[in-house]
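Working notes, structure below.
For this view, one protein chain was removed and the others were kept in their places.
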């Protein structure tokens, strides 16, 4: 049994960490912090979690005693906390963007923040970096959009025959976090579909970084939309072959390619025979569903992935990373299916 | 480990039984039946459940070999199946209305069906009838509205000082089942609130039967509304005292009364200090949240309960009943919290 | 053609005033004010209104030159502006609560504000006070909940045989206004139903004031709920007869009573033959639909009304009042039907 602390536990990802970890057989949450909600019981902030004795603390990070810390802190805040934790011998899984970049200048450009806490981190997408995660002291948990996009694109990108990947993503509103703003006001976002940061969302740089590792020439475009959904991301990935590709890329080829790529993965499900991914099939769960695999008469390939942005796109993946780092059963506490309907 | 069969497993309650039972440590589903979907794998109908080897069968009920059968069959169908199962020594939990009534003529009046399969059954609301459930061979699982309404009303009704209970309930659309109709068509029920069967919903007779056991004179009114919500029932219970009541009924009295009534219950949570029940706090879980406990300047008492209609209002409660009948830990497979947000 | 100014034109009710008045044949909006949005074009705030030359001004109210001013200002702000406008000979329709009360101490109690700008006002519910509105200089436009509740209750309350009226109302989220807060955050209010101010909503005092004019003894209870709907209020009115009432109150009696009460009203539609009011049937329009008229076996009468909270519950009714005050055709600019689906 390891002791776990969650720094910044009052947001949605903090709530999801608590929801899953309450069923974990080898990890126990012993500390939760929140400046704003110091002294409150868990259920005052997370009304679904009713039997916890934990109280939000405004604890100095240097006083945290744990085997592992999840930092569910904003971009820019994580880098100020994590080096001290690592120096104290505590392993860290960071849910912010601070440690996701190989090249710090890319981070600084897209986040507009000077990076002051450099440290070696592993990009925590288990399907790509499991072996590195096992040995890591610091794991940078991927962004929600990158998780869905990279899983849907990598198997075909590795074939080095792709010219362009255009990701048109549709995200539930919980992806914006727990704080209300004018875009998340129900009368505004209900019955609406809102494209935003159409050509300059930060997650595009994270997706490019990863896909370009597998094919440095592939061009990556990304456009997110806010849809009137609480949880979930549907990524519709439009893929275009290089002009000189001779292979005949058919549905059956793609199905086999993806099945093979993920055949040992506990949380990736390849849908075949025309079954389309549905948000309800992954809602609340750590599963990624990938399907569609169609090719149109212009040669465009379409792959679709569905994830829950708060689980596979955040807290569930973070626990998966913990399970790998500590040698636990990878699915410990993450067994539950999606909630359909 | 017991063997469990689900007759009529292709609907929403069948899906929920499968979702929870997949995590049960002492029960295994070995047979699922569906006439319509014979031969199909589970995920073809329940797209979130991906690793089951079960195939929908169109099995003669006399050939079912199990320790327990859940009948998730329509009203009128259950009574034709269950007597044979019981005669064969199989325990049964029925999710239809067929065995919920003490007086068969009340059933026949409200359901418009001649009852042809009479048998002794226990009304499966664990909070009221746990001891009888332990010994039962046939449990009639309560309706969704009655579950939320009875839990919110019983503690005060037992005081025999109530003249009238008026339940104004708001239900998610999954309560209508898996088959689409003109009322559940998204363009019709989204952005709408639809009162229906305002004075003559069947569940009123079930609620009356139970409340009148605790006070035969209390008048019960019930009006349901369909709201644009997938899962969940909020029951706003307006309660009026008899004219001759002298006690001063204050919030603190009510909070204590309800806390005491449910103090040993694993799935009932009493919310105090003005915390209002939220559907998201119980979504997907077997918990009932009861709160509000306000009294207005005309003497009206208001109690509010929140449940998930498919879980505490159906399949979760059915599994709770199974756990009681077989002496399992009552919360086995039902530990998970609600899904907020 | 009269000149109209809107003070506080940047909120939802301001937008609705502009939407309807753009089609009015005898009134022209010449001034719109907003402190926050001074200098901006209309479409920057109301993205659907594209051809207006109006610019939001931060104008001193003493400099407003108009035949009529709509004050779409917050409670407490209206009373500081209106006396000066009236002194300058300008007619005013106030959309706040400041002038809705006959007894200023009731206002002060429920709004927690000292009233400093007393003036004679007419309560602007045309169906009840048309003749007074014709002659008024200051009309207090009713609250959204009171509009739906009073229209659904008055015809039967005037019969002086009612003991109690219990209004269980379900409101769309636009009723909370244009500013986001933690309750209107999409992940919180979508897929949810939230009872709020269950026994102490301000509008209860407004409803009581009006119903008690028709029967001073009738007891009034009111509980609102927020539902995941953009616009609209369904008021489910549970009505209980006095003990000594001998009449047999049947559906046909109620239908006739209500048809008669509203037979000359351009914006009230009585639904009969079991047709239930739907929000989509009144969405975006100034119509109130009233129906249900059922009586249950305990003697409870149920009446249901549907209005659009921003139109019949606010801006549409305000324009209706303007039309009456200035002798225009009552339906001028308000002809359009609801938007179904």
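Some points to look at:
Each chain gets a letter, A, B and C, in the order it is written, and its residues are counted from 1.
Criterion: contacts are C-beta pairs under 8 Å (C-beta built on N, C-alpha and C of every residue); 3 or more make two chains touch, one makes a residue touch a chain.
Computed from a predicted structure; not experimentally measured.
Screening C:75, C:100 or C:278 against the full complex identifies C:278 as the residue touching the chain left out. Among the residues C:49, C:77 or C:183, only C:49 touches the chain that is left out of the figure. Contact between chain B and the unshown chain involves residues 12, 172-174, 178-182, 184-187, 189-191, 228, 230-231. Mapped onto chain C, contacts with the missing chain fall at residues 12, 15, 19, 22-23, 46-50, 174, 190-191, 230-231, 269, 275, 278, 280-285, 287, 335-341.
Listed here are the chain A residues that touch the chain not shown: 164, 166, 168, 170, 172, 187-188, 191-196, 198-200, 219-221, 223, 225, 227-232, 234, 236, 238, 240, 276, 278-280, 283, 292, 294-298, 300, 302, 304, 341.
By definition in this document, only the chains that are shown with their structure count from here on.
Comparing chain C-alpha centroids with the centroid of the full set of protein C-alpha atoms picks out B as the closest.
Centre-to-centre separation of chain A and chain B, using mean CA positions: 36 Å. For this pair, chain A with chain C, the centres built from the Cα atoms lie 46 Å apart. Computed from the mean C-alpha positions, the centre of chain B lies at a distance of 38 Å from the centre of chain C. Of all residues in chain A, those touching 2 or more other chains are 12, 174, 190-191, 230-231, listed in ascending order.
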